[in-house]
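Just below is one structure, and these are the notes that go with it.
Only a single protein chain was left out; the remaining protein chains are all shown in position.
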Amino acid sequence: MPAQSPAGPVALWRSRSGRAAAFADRCPHRGMRLSHGFVRGETLACIYHGWSYAKAGNCLRIPAHPALAPPDTIRVATLRVEDGGGIIWISVGEPAAGPPRFEGLAPLRSMVLEAGIVALEAAAGTKAAEGLLDYTHDDRAVWLLLAPEGQARTLMHVLVDEDSNPDERIAASRAAEALRGAAEDIARGGIAR
Amino acid sequence: MTRNTMIDGWYPVSLASQLDAHGRRTALMGEPIAVRRGEDGNAKVTGGNGRDLPTCIRYGHVWSSLGDPQKPLFAIPEADQPGRRLVDVGVVRVRCSPLRAVENFLDIAHFPFVHTDILGAEPHTEVQNYKVEIREDEDEVWATQVKFYQPQAAKSAEGGITTEYMYRVPAPTCSILYKTCPPRPGEWDVITLFVQPLAEDLCDVWPWMALFDDETPMTDLIHFQQTIFVQDRSILENQIPGLLPLDPGMEIPTRADLTSVAYRRWLKRHGYTYGAQLVAQ
Amino acid sequence: MTILGEFEAASFLPWIERHAAKLGLVQAICVAGPDRIELDIAGPAELIDMMEMGCSLGPIDVWVEAIHRAPIECESG
Partner (left out) sequence: MKLYDYVLSPSCYKARLMAALAGVKLDIRPVDFHPGAEHRGPELMALNPAGSIPILEDGDLVLTESSAMLVYLAAKAAPQWLGNDTAGEAARVQQWLSFSHRLTASLGAARLHEMLLRPGNIDVLQGQGTTALRELEAGLVEQHIRGQRFLASDRPSVADIACFPYVALAPDGGVSLDPYPAIRLWSRAIRGLDGFIEMPGIHRLHELRPEPVPGEA
């Protein structure tokens, strides 16, 4: 699936054995987005000409030239991936520590809002701390893990108490929808002014 | 700024059969133009400032130019051959460089993945060597002896066959494909891709065909070609960068990409760079 | 491999080296002039084809007229 990172667009994928990997979203052959590709076993293949790549980024197969064993140097740029408590993290460069853990919380859904973090904070009436916004709605707590995509767009991962029942989870999802709407209204108003 | 050397070329701007007095508002390389049938019955094309543009009607389409064409439109002798059915496929808009649309048309290695079970299928993915040349007299790119296994080569084809192709690029945004014609061995079906450059990253594509096929209903022929082209559309809109790179420093062309490389070389030699990226990034 | 054409060797040579490295090819440039570059390359035919494809297009300030290939007689590192 496509994702964004400070290093540019990313093709994020999970192999059959369950391992996640992140590639620069551009096939080195002719520039097709790899996020449109397909996963077979432990490889990701480009939809255009079927060039397939291992998780480490090295090309394994060029279907137009089936006799060739591609050298290790034909490769796509990779990013480090950590799978932590149901949240996939990618890092640009080599971070000193692993991603944060959110004990007692479970990821519910991810959503994109057409607003920056400032507008979201204004709508929620509270500030984010280290990328996590603690939002209480109708006496229920919802945690929003925020990843900015430029100034005017934010990827927001909704987390809930891991003991929540389905009704509570649905209510949390609806609360996040409503908050998104309010934040986008504020962002639009800001542009109008 | 260097002069756009593509300005003097001919470009398709409308289907001839759909020309009426009301006309069609469109664009050519960023300039708004209007195409309509004049009072004398001929096609009339006017540029953004109201000036009359050169016009001709050929191969089912109205052609025009923003500049001063030094040559008549390229010849397709097969178009006048008796017994062929001429197929207006219509228009499909694509958010991509006009040059990328042509390059993709010249490519066979994508058939098994993009036109699965129609023009290609795994495991028949190998591209055998073929020949590419620039024909100096005509100043055209030609690829010949191109062979590829096809599960369903044409609407009239049943079962898989190895199909032979020839590709010809007579103008920077036009390509002609000659393809084995199952009902008439020895003859070639003609399938063209005429591309109207609206902007460097936006084009209207007008496929057109001249086929030996008396059996298949016309609508089936149109649908077959529309199917193929629309399968390519999502590829074309998702290649990075949007413009066609003339420096392959960020790419890895292989022997199977020989036609693409020859096409890009020919563009580079002529300075046909509208829709091209000059420095790899 | 002999590359004939018109080029600024200063910009083309690093480009050639980068492309060869991307293909994992061992290459040694023997002759480098404004109209002729000769290099020895060893590797599978498909990869040498790829090298030829890339070089025949080259960077924008380079025009490659022709590329000739001949087998290398004696083995060199």
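Chains here go by letter, A, B and C, matching the order in which they are written, and residues are numbered from 1 within each.
Operating definition for what follows: a contact is a pair of C-beta atoms (placed from the backbone, for glycine too) under 8 Å apart; a residue touches a chain by one contact, two chains touch by 3 or more.
Values in this document were obtained by computation on a predicted structure and should not be read as measured data.
Chemist: Identify the visible chains that the left-out chain touches across the whole complex.
Modeler: Every shown chain touched by the left-out chain: A, B.
Chemist: Among B:V92, B:M166, B:A199 or B:L278, which residue is in touch with the absent chain?
Modeler: B:V92
Chemist: Which one touches the absent chain: B:N49, B:Q70, B:T219 or B:Q281?
Modeler: Result: among the candidates, B:T219 touches the missing chain.
Chemist: Quick one: which of B:R36, B:R58, B:R85 or B:H124 touches the chain that's been left out?
Modeler: Checking the options B:R36, B:R58, B:R85 or B:H124, the one contacting the hidden chain is B:H124.
Chemist: What chain A residues would touch the chain not displayed?
Modeler: 1-2, 36, 38-41, 43, 45, 47, 50, 52, 61, 66-67, 108-112, 166, 169-170, 173-174, 177
Chemist: Please give every residue of chain B in contact with the chain that is not shown.
Modeler: Touching the missing chain: residues 15, 17-18, 88-93, 95, 113-114, 116-117, 122-126, 204, 217-220, 222-223, 226-228, 230-231, 233-234, 237.
Rule of thumb we're sticking to: only the chains that are shown with their structure count from here on.
Chemist: Indicate the whole-number Å distance between the mean C-alpha point of chain A and the mean C-alpha point of chain C.
Modeler: It comes to 41 Å between the two C-alpha centres.
Chemist: Going by the contact rule already set, what residues in chain A reach two or more other chains?
Modeler: 28, 62, 65, 74
Chemist: Where in chain C do residues touch at least two different other chains?
Modeler: 22-23, 46 - these are the residues of chain C that touch more than one other chain.
Chemist: Taking the complex as given, what residues does chain C use to touch chain A?
Modeler: Answer in residue numbers: 21-25, 43-44, 46-47.
Chemist: If you look only at chain A, which of its residues touch chain B in the complex?
Modeler: Where chain A meets chain B, its residues are 25-26, 28-33, 36, 46-50, 62-66, 74.
Chemist: Report the residues of chain B in contact with chain A in the complex, numbered from low to high.
Modeler: 109-110, 112-114, 122, 125-127, 234-235, 238-241, 245, 250-257, 260
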